[in-house]
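Sharing a structure here in structure tokens format.
For this depiction, one protein chain was excluded, whereas all remaining protein chains were kept in their positions.
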Amino acid sequence: MSKPLFFPGHTACAGCGQSLAARLVIEAAGPNTIVVNNTGCLEVFSTYYPLTAWGVPFVHSLFENAAAVASGVEAALTYLGKKDKVNVIAQGGDGGTADIGLQALSGMWERGHDVLYVCYDNEAYMNTGVQRSGLTPFNSDTTTSPVGTQSMGNLRPKKPMPEIAVAHAISYVATASVGFLQDLQRKIKKAFSLKGPKYIQVHAPCPLGWRHEPRQTIEVGRLAVETGLYPLIEYEFGKLTGVRKIQPKPVEEYLRLQGRFRHLLNNPQAIKQIQEIADNNIDRYGLKIQL
Amino acid sequence: MFGPLISKPGTSKNNKTGSWRIEARPKFLQKNCIACRLCILSCPEGCISGEEKNTFICDYDYCKGCGICVEVCPKKDIEMVKEDLDLTKV
Partner (left out) sequence: MKGFLEGSRAVAEVIKLVKPGVISAYPITPQTHIVEELARMVANGELPAQFINVESEHSAVSVCLGAVATGVRAYTATSSQGLIYMSEVLFNIAGMRLPLVLTCANRALSAPINIWNDHQDSISVRDTGWIQLYAEDIQEVVDLQIIAYRLAEDKALMLPVMVCMDGFILTHGIENVDIPNQEQVDRFLPFYKPLYKLDPDEPLTMGLLADPDYYLETRFALQETLKEALSLIPKITQEFAKVFSRQYPGLIEEYKTKDAERVIVAMGSVCSTIKEVVDELRAKGKKVGLLKIITFRPFPAKEIYDALKNVPKVAVLDRALSLGSFAPLAAEIRAVFFGKNKKPKLISSFIAGLGGRDITVDSIKEIFRLLTTKEKTAEFIDLKPELLKEKIDV
């Protein structure tokens, strides 16, 4: 067994989808990798002084600048003539990626840095206590998009980050999920086979914020994909090159496992609205297996 | 003078998160195991090891008892059992 790249003893919650995904990402990337992390759960639970879970060089600076710091790391490696030997990963949660860090990330993509950006999408600001982010799904109950007499939860659908990435004409864009771990690792390896900026958005269930049982993390992740709510897609140089086909399940199967959607369950109209989001994805990406 | 600034790899191993378990722990039955390694892959702690069939175990020093390994085992060869709070018996 080779030396671990992500050690146990970190302080993530039991059943944390992000800690699982982060370990698989770095194991797929290998030891010759420098990780630059945005502020967030992952940074807090894996680098709590004097403890670090990382077996690779790791740097955390701020909430929104991982993409820019990673650009500097890549530029320095290029200057030193070491770029071909070392992978660079920038990573963060959905808030650090799609909200406060989007400008720096767009800059990194546009400049063409040879960096893989991994967004661990747990669909809210979990580190600060489950506030909504730009990647919180429609009608999800969070602490800043609470369900009330005048509200069904988060008002807007998820910001289309993969499309925003694709629009930057970068070499590789993919979505992945903690529900499909081998697929996630394949995509990390695929990303590092291509030069230039890459973006992978990993759906990472959060037992605390989504209010499901810790043991259900993988099942919840799978159901998001299998209902069509989180399509697994791949783009190379702007062209859709890969889609995980599904035999679509009703969205209710996904929603009923999670406290954040509980308020929708006895409301057929509300469930229909979520089903429409899934159906649109199924149409748009041709997700359905044709028998 | 620098003070606390930098850490060396893997020092998190000093933090025995196994003490977090209060109710249940996974028990590796080692009867019907096919060495598919899904439990190793799926563990958020990365604390499961094993190579051959029916040799897989988890490190209770770190296992937080989430139960994901029980859920993913295709042969139902891991089960949750009541936590023995006397850790000296591990």
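Letters are used for the chains, namely A and B, taken in the order the chains are written, and counting of residues starts over at 1 for each.
One rule holds in what follows: a residue touches a chain if its C-beta (ideal position, glycine included) is under 8 Å from a C-beta of that chain, and two chains touch if they have at least 3 such contacts.
Only a predicted model underlies this, so the values are computations on that prediction, with no experimental measurement involved.
Visitor: Indicate each shown chain that the hidden chain touches within the full complex.
Guide: Across the whole assembly, the hidden chain touches A, B.
Visitor: Thinking of the whole complex, not just what is shown, which of A:Glu64, A:Asp94, A:Asp114 or A:Glu226 touches the missing chain?
Guide: Once the missing chain is taken into account, the touching residue is A:Glu64.
Visitor: Of the residues B:Ser7, B:Gln30 or B:Ser49, which one touches the chain left out of the display?
Guide: The single option touching the absent chain is B:Ser7.
Visitor: To test your reading of the contact rule: which positions on subunit B touch the chain that is missing from view?
Guide: Within subunit B, the residues that touch the unshown chain are 1-9.
Visitor: Just the residue numbers, please: which parts of subunit A touch the chain that's not shown?
Guide: Residue positions of subunit A that touch the missing chain: 31-34, 36-37, 43-44, 47-50, 52, 54-62, 64-65, 67-80, 86, 103-104, 106-107, 110-111.
Note that in this section only the chains that are shown with their structure count from here on.
Visitor: Which whole number of Å gives the spacing of the CA centres of subunit A and subunit B?
Guide: Roughly 24 Å separates the two chain centres.
Visitor: Taking the complex as given, what residues does subunit B use to touch subunit A?
Guide: The contact residues of subunit B facing subunit A are 4, 7-17, 20, 41-47, 49, 59, 61-62, 64-68, 70-72.
Visitor: Applying the document's contact rule, which stretches of subunit A touch subunit B when the two form their complex?
Guide: Against subunit B, subunit A makes touches at 1, 3-4, 6-17, 19-20, 23-24, 46-47, 49-56, 181-182, 207, 213-219.
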